[in-house]
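Note that one protein chain is taken out, while the other chains of the complex remain in position.
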Amino acid sequence: METDHNIALSVKNLKTYFYTNNRCNRAVNGVSFDIEKGKTLCIVGESGCGKSVTASTIMQLLPRLSRIEEGSITYHSDAGDIDIENLERNGQKMRAIRGSEIAMIFQDPMTALNPVYTIGFQIGESLKYHTDLTRKQIRDKTIDLLRDMGISLPEQRIDEYPHQYSGGMRQRAMIAMAMSCNPKILIADEPTTALDVTIQAQIFELMDRLKEKHNTAIMLITHDMGVVAELADDVAVMYMGNIVEAGTIDEVLRTPTHPYTRALLDSIPVLGEGKNQIIEPIPGSTPDPYQRPKGCQFAPRCTHYSEQCDIMPAETQISETHRIMCWKYQEFATNGK
Amino acid sequence: MLTYVIRRILILIPMLLIISFLVYWGLELTPGDAVSHLINPEAAGRMSAEQLNDLRESYGLNKSFIERYGIWLINVLQGNFGHSLAGGVPIADIFLDRLPATLELSFVALFFSTVMGSILGTISALKRGSAVDSGLTVVGMLGVSIPELFFGLVALLIFALELGWLPVGGRLLPSYTSYWDHVPNIVLPALVLSLMMTAGVMRYSRSSMLDALSREFITTARSKGLPEWRINLLHGFRVALTPVVVLIGFRLPVLIGGTVIIEQVFQWPGIGNEFISSVRGADYPLVMMIALFSVFAVLLASLIIDVLTALIDPRVRLS
Partner (left out) sequence: MENSSLNRKFDRILALENAGKLKASSGNRALSKFYNNRLAVFGLIVFSIILLTAVFAPLLTSHDPLKINLRNIAQSPSWEHWFGTDRTGRDVFSRVLYGGRISILVGLGSALMAAVIGVAIGAYTGFKGGWIDVIALRISEIFMSFPQIILVLMLVSIAGQSLFNLIFIFVLTGWGAMYRMTRARMLSLREEEYVQALQSFGLSTATICYKHILPNALGPIMVNITLSTAAFILAEAGLSFLGLGVPLNLPTWGNILNVAQEIRVLQNFWWMWLPVGLVISLFVLSVNFIGDGLRDATDPSQQG
């Protein structure tokens, strides 16, 4: 966790709250993690646990009625560390980072692309603001990017509109846009949820290849444990605004320690284990974000609940890379699975 | 694109036929001999019964209803709109005489309200929640709530009667030597009409812009590190523009409604003014013809708007 030259971004005790409808929603309530160069960090968790909000906070793309309450987001750029949380939301310094140092791809490539501009125009915009290329060079570079992403006939496709692309191609175009300025960090928020399975595999393969080639740090948000097993180097499990367990992929998938992680893994069929697996849905449902439990957020649904759990547990390192947020970790850690 | 336009026109034709049929039907139901709608009533008065009968024959007025409608329609298509009951003036001549005044007024108002309305609405959306936004919202609401005739009367009282800056009404007065002499006359009616319409356009562009700004591609644009002006104008405004253009087309009926009232308040000698006198004087042929004409204008406008939207929006243009 110490300042390591391989770390691209470190997030410490980050809190982001929403203030819509005159209520306060503690969407992200103290998360810490590092993203390493050339590695993929997967963030998993149930819907509404704050994955997307964490991602938008890093990019300062939060809606108007929300703010960063506490914590730090430090981007370790080549030219020194930058504290993103202190930058003005849409100020010049933040803009210089967006798209060029940290880029993002979104869940639904249909709505994420502007329907009235050509793909080429939208990719070129990024290059126009972050490089000194001429129009001609931008166009050539865009064609190269599209070709790299595996789009055939890029010379023609560059002048087409998003609705003329298929879903998979649109996501490739989004990736081309994100990768256009060789960002150090790529944030992908469920990039394949809107696509069908074969296309999903292709997109992930593409991302993996780009990671190898450019040593990009990837933060991948997903629901799909199969994808995690396939792509992740590190995993962070989120529940109701906290990272309840984090570690390397082996640690989290092989020795899951937090009751929530275990419940989560038990609730998902694992590919290749046949149809005789026991699948147990997590009991209860996610609490109303406005009526969060006082202590451990998982306590009301946890089978190991005791009074201690009404106080928020701290993060505990159980190995150098593996940490969890649970009072009873010792029990689980020793019992194993 | 061409096929798109042609298809749109083909959809319009049955619509126009049905409406013209209804209008003709109304014409036949209203008092007065159908022959008097087609020929000059004063001339008809001088004719003998036999001559009239011949004339009926020649116009086919003794034929069945459908045939008579057909003949009337052909006449209308050839520009023979029939005669007004008052003074027996050909309706076509009345149109030629009155239309320029109305067009002049409407174009000024349409242009002004569209430009002002979309600019103010966009500003209001970009500064949402601020004092500017609240102010504009309330002003816009006032604009759509105050009856335009009341607003017109107050403007008339202040600027024409009390301050004497502008003429009370009328258009091309006999004392005028050049066309431009009547500019002071148009200022008040055009301003009143424009301001009332600006309010509507502004409210609409504001919500259209807010809608565009809440779309996900705005976040994408921001995630690329583009400056805010570019996000707001190139991505937001450009997408918000389409519904605003469509709105202009939908506002034509509102514009016509406004013109009718404003022409009356300021004695502006346009079609609206003529329409009111024809309704008052139960001059049915003229009433029906102006109504038919207004429908035609509305449908034509919707056609033009559709084509324009198609030009702006690649999704329509290319499909």
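Letters A and B mark the chains in the order given here, with residues in each chain numbered from 1 onward.
Everything below uses one rule, namely that contacts are C-beta pairs under 8 Å (C-beta built on N, C-alpha and C of every residue); 3 or more make two chains touch, one makes a residue touch a chain.
Given the structure is predicted, the values throughout are model-derived calculations rather than measurements.
The chain not shown here is touched by just one of B:I91, B:A109 or B:V287, and that residue is B:V287. Checked against the hidden chain, the listed residues B:M15, B:L96, B:L233 or B:L311 yield one contact partner: B:M15. The set of chain A residues touching the chain not shown comprises 17, 19-24, 64-65, 67, 69, 288, 290-291.
Where chain B meets the chain that is not shown, the touching residues are 15, 18-19, 22, 26, 29-30, 129-130, 137-138, 141-142, 144-150, 153-154, 156-157, 161-162, 168, 252-254, 256-257, 260-261, 264, 275-276, 278-280, 282, 284, 287-288, 290-291, 294-295, 298-299, 302.
One rule holds for everything that comes next: only the chains that are shown with their structure count from here on.
For the pair chain A and chain B, the distance between C-alpha centroids works out to 54 Å.
Contacts from chain A toward chain B in the complex involve residues 56, 59, 61, 64, 90, 94-100, 103-104, 106, 108, 111-117, 125-126, 129-130, 161, 163-164, 174, 177.
Against chain A, the residues of chain B that register as touching in their complex are 129, 215-217, 219-228, 230, 234-235, 238-239, 242, 312-315, 318.
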